[in-house]
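As you look at this complex, bear in mind that one protein chain is not there, while each of the others sits in place.
Take a look at chain A:
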Amino acid sequence: MNKVIKVGMADLQFASAPSMLRTSGLGSCVGIILYDERMKTAGMAHIMLPDSSMARNGILNRAKYADTAIADLIEELQKKGASKFRLKAKIAGGAQMFQFASNNEAVRIGPRNVSAVKEHLRSEKIPVIYEDTGGSSGRTIEFNPLDGVLEIRTVNKGVVHV
């Protein structure tokens, strides 16, 4: 069945062709897609924070942090038959929506999210095929596991396919 699976904020979902994955309103958050082209299967995470060590409460939603979300994406995809050495990544988001004079840590959360995501992907030896990160625009993304094409929509630049 051809359907679009929604990925919420701090959420993580999987889809195989012909289904698609979509997450909307990425600001400082980062959308991470890991996919296996041969199996035509993919996982998408919508992370909010760079590292699970930032959790101040015991209850941990692993999809919220770059490190744990990437680990879970890899593990789940392997369970679904994907091969780790075939996995590729596309990432989008990590914008700085507001320009503040202050040097508050929270202001720089977008760039910090992006560098955390890239660092974890690098240490897992997963190549980043495409990234549209930084800037000051919100993004809505949709990924098609069938052909590995990512659609990125912004308010200003319309729609691009990569």
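Note that a residue touches a chain if its C-beta (ideal position, glycine included) is under 8 Å from a C-beta of that chain, and two chains touch if they have at least 3 such contacts; residues count from 1.
Throughout what follows, contacts and distances are computed from a predicted model.
Name of the non-displayed chain as stated in its UniProt record, restricted to "Energy-coupling factor transporter transmembrane component T", "Ribose transport system permease protein", "Acetyl-CoA C-acetyltransferase" or "Chemotaxis protein CheC": "Chemotaxis protein CheC". Here the missing chain is touched by one residue of A:Ala95, A:Val114 or A:Leu150, and it is A:Ala95.
Mapped onto chain A, the interface with the missing chain covers residues 8-11, 24-29, 48-49, 54-57, 59, 61, 64, 95, 97-102, 104, 106, 109, 136-140, 155-156.
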